[in-house]
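Omission of a single protein chain aside, the complex is shown with its protein chains in their original locations.
By written order: A and B. Residues from 1 in each chain.
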Amino acid sequence: MVNKNPSFVGKVGNFLYLFSFLFLLWFVLTNTLNPEELFTGISISIVLSLILSNNYKKLGLPPLGIKRIEYFIMFTLVLLKEIVKANFDVAYRVLHPKLPIKPGIVIIKTELKQDIAKIILANSITLTPGTFTLDIKGNELLIHWINVRSEKKEESTKKIGERFEKYLKVVFA
Amino acid sequence: MSETIMVVFLGLISVGILLSLIRMFIGPTASDRAVAVDTITTTIVGMLVILAFVFQRYIYLDVSLVYSLLAFVGLCAIARFLERGF
Partner (left out) sequence: MELVGVIFTGIGVLFLLLGNFGILRLPDVYNRIQAGTKCTTFGTFFTIIGIGIIQPEWFWKCLLIAVFVLVTNPISSHAIARASKKIGVPLCDRSVVDQTKEFVEREET
């Protein structure tokens, strides 16, 4: 993480991150190329990112890099595939006349350190087949599983968290 | 042509909302009702976007954005209230 020693370069980087995000949001919301609108948007974005870019480093976002972007895109593709699978899974379980469910609550472990990485992992787990996050504490996650296949911590970690963690570990290294 | 199909879709979504409303009335605990409300609000966001297309009003998209934002904040407030009673 470059943001541990807030140098001048880090500050400018934060400012640019936040400014481009805010301006993109403004542009999508107003949906016009009118110069007055654009001018208002740019000035509001500059003021807001000047005020807020100091708080921004608490999030612990990593600096940009080719490898990180590549892995993040791969992570997004895996996530989309899992979401589609999850929906057909839930549809099958709901429509089956006997309700083939076997619910339970298990604990899994994670090796991610930053809060934002844990949040992304938890939200991804919520959107994938048959699992969803109840609670996070330290490096453990409490998971509700609609079809429990193993009660040991290591096995459940392998079955639930592994496929996202190997990408997120590179992105937030 | 596609307007007609969209009206049929609106009818289907209304049936879905009705199913969730039944759960909201019979739900044994408060959490069940909160979950039903969560599902209904998310469904209504989709419904508003379809309505925007049927009536050809761009402003309905803003309405649905603000609606989803308010639903998110409101549900977090409900969850906090359930957890510790203000």
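The working rule: a residue touches a chain if its C-beta (ideal position, glycine included) is under 8 Å from a C-beta of that chain, and two chains touch if they have at least 3 such contacts.
Remember, it's a predicted structure, so these values are computed and weren't measured experimentally.
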{"item": "Identified contact with the non-displayed chain, of A:33, A:66 or A:95", "value": "A:95"}
{"item": "Subunit B residues touching the omitted chain (full complex)", "value": "2, 5-6, 9, 12-13, 15-17, 19-20, 22-23, 29, 31-32, 34-36, 38-39, 42-43, 45-46, 49-50, 52-53, 58, 61, 64-65, 68-69, 71-72, 75-76, 78-80, 82-83"}
{"item": "Where the unshown chain meets subunit A, residue by residue", "value": "25, 28-29, 31, 83-84, 86-87, 90-91, 93-95, 99, 101-107, 122-123, 126-127, 130, 132-135, 137-138, 140, 142, 144, 146, 148, 151"}
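Just so we're on the same page, only the chains that are shown with their structure count from here on.
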{"item": "Averaged-CA centre spacing for the pair subunit B and subunit A, given as whole angstrom", "value": "24"}
